[in-house]
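Only a single protein chain was left out; the remaining protein chains are all shown in position.
Let's look at chain A:
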Amino acid sequence: MVKGAEDFRYQIWPVNETHLWIERFGNQIAPMPHWRAVKANFVATVALSRNLYPINGLKSENLVTSALHGGASQPEKLKYQIQRSKQTRSNSTDNTISLVGEDSVENDVDEEEHGTEDGPIPGIRASSCEMAQSQPHVEGLMEGEEFAITGMIPESTILDTILQVVQVLHQLSIYRIEVPRPIHVRILQTIQKSDSEQLTTSLDTRWSDGSTWVRILEMGSCASIRATVLNMVEYMGAWAWFDEQCQHAKATVYTKKGRLVDRRGGASYVLDMLQQHQTGATTPEKWISGVGPVTVRAIRDTANCDGKTTQLRKRIINQLHRGQKLSKLVKAVGLGILLGPKIWDYTKMSWKQFDALIEMIQSDHRKMNLYKVLSPQVEQLVHQGLPDLHAFYNDLESEKLIPASQVNQLRMEYVLDSDALPDAQLDAAVDQLIQLIGSKVLNNLPDKNSSVSVNGSAEISCTIFEQLRPGTWMSDEIIMAAMETIDKPAFVRHGLSIPLDKIDRHGQMWAIERPFTGWAKKMASYRRDTEEAGSLVYFCPINHQNNHYSLLEINERERKIRHFDSLAGKDRHDRVSSLIKKEFAGLRYSYEEATTPQQTDNWSCGTRVIWNLKRLANGLPIGIWDTVHDSNRMALEIVDGLTACVEDGRVIKYRD
């Protein structure tokens, strides 16, 4: 970097700064700009249609490149990148357009990102941009070169790339399915309802920790990443077919002059055929029974139909182009590139740039190795719907792509639900929560006499927060407190844990004959309070023999009763099922022992009841019988929810 040149900006085209002039001198002297403002979209389209993505703008290219050669840091590059994208675009378009004010050109960058791409990978793109800004330097020289060749897109360092890849793999491993449709149905219902009944809903408004919404958003963005990878596979498949058909056409199809068609002719022949099959209109005739073939010219002649077919053709060509590039890329570099953070940008490059890119990647053995170890991940994703993050970590290590210490850092940072969380980490979070309650709510450290209310709950003794520690059994109070913090739709009601047994004066345990009577009454009163009959969903923890919790769901909407037991067994199932028969027979709902991930320890049932409730209440899946969730990690989520609750002032002092 040349000293003093840090803030240097290159300007090829004069910038329209008329507004500055007007600000200073008024608009009497300044001539009004005589050029016509162009919509941002149009500029982008023109730029794209000329296939210019740089290289055309040779002059600016060289200038910027030489400036970068000293090893400029990433943020500066980003600045250059934006600037240059402006310049190149200005270059390519004619004068009128290039003189559009600087600001509006800058907007184009955004416009184009969102507007002209029909299937981007939002997660990847967003994060890659972020990364570029937050992770400066490393490998200055290399980057300079890459930048020079690829033009538009500065290549990131191997570490950046790995980090972005790990983020994506991590996301894909955690959020394995897309957001279940009932959630969308429910959201729509809520939105429509709150439009018409804003007054009543505002009364119900209550605080919750929002973690479920983060989950839903992550699931959504993950689904689009997954879909994108699959789309790319589809493009490649379509391209392979198309390519074959073109070869075939070249050998069998003749032009009007009786010569065999060339590649171009073959391609358009295949496309024509494809389109005709698609629209089902080889002949403009239709067979109508009893009448015979009837010409339906009207349908074909409408502009509407034409528009549709052109659109379709455009779309297919576009996708075939992508398929062609992707096929070439995969052949040269490996399947792993499909998970590369910039794959989408690559497909948009000009061929010249694209070839340069491939050469560049091939010459970088570390990148090649990275894509090699990524390939099985893509295969896994396609075959099983999710990648194998742990295997990727191991590969990173054995290929020595980055130092082992960095791999371990990644391992610690990007963990899966099944990875064990060290006790110390959960303990530290609980310590922090208790201290926070002390400093923020009580003004001194909690003792056995101090008590609080959590998000409007009944009085809760502060000692119960100790029960969030690893290996600790939970009381009904901490379960209640945690249940108060979760996000839930308005139709969900939850109650205090119901004991199935009682302890007498002599310490002896007795089965309670009708344990659900109180809960049934409460359900009846909830039902009276809502207008729509049969629209509520109730959740209630159940305590068995004062040593185990499970979760009961009574779902009016689906007319189902479900029992979720993290230590499922026949005895408990039989007992619950007969109690349900006895007390809820009147509802005539079906009863099932629902699929629940099982605990392998002897302490986490309370944690699991809360964790399951949190997901089930929002219509999110909890996993299957043998899904492994680390108990400490689940508990940490609960501690986090409570901590958020304290931080947002929703935990109030009762006594101290």
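The definition used in the following text is that a contact is a pair of C-beta atoms (placed from the backbone, for glycine too) under 8 Å apart; a residue touches a chain by one contact, two chains touch by 3 or more; residues count from 1.
Just so it is clear, contacts and distances are computed from a predicted model.
Trainee: Of the options "Small ubiquitin-related modifier", "GTP-binding protein RAB5", "Phospholipid/glycerol acyltransferase domain-containing protein" or "[RNA-polymerase]-subunit kinase", which is the UniProt protein name for the chain that has been left out of view?
Mentor: Per the UniProt record, the undisplayed chain of the complex is "Small ubiquitin-related modifier".
Trainee: Which listed residue (A:273, A:332, A:415 or A:498) would be found touching the missing chain in the intact complex?
Mentor: Missing-chain contact among the listed residues: A:498.
Trainee: Using the document's definition of touch, tell me which of A:276, A:408, A:439 or A:547 contacts the absent chain.
Mentor: Going through A:276, A:408, A:439 or A:547 one by one, A:547 is the residue touching the chain not shown.
Trainee: Going by the contact rule already stated, which one of A:384, A:517 or A:600 would touch the omitted chain in the full complex?
Mentor: A:517
Trainee: Going by the contact rule already stated, which one of A:165, A:249, A:474 or A:639 would touch the omitted chain in the full complex?
Mentor: Here the residue in touch with the unshown chain is A:474.
Trainee: Mind pulling the chain A residues that touch the left-out chain?
Mentor: On the side of chain A, residues 451, 453, 457-459, 461, 473-476, 496-499, 502-505, 507, 510, 512-519, 543-544, 546-549, 601-606, 654 touch the unshown chain.
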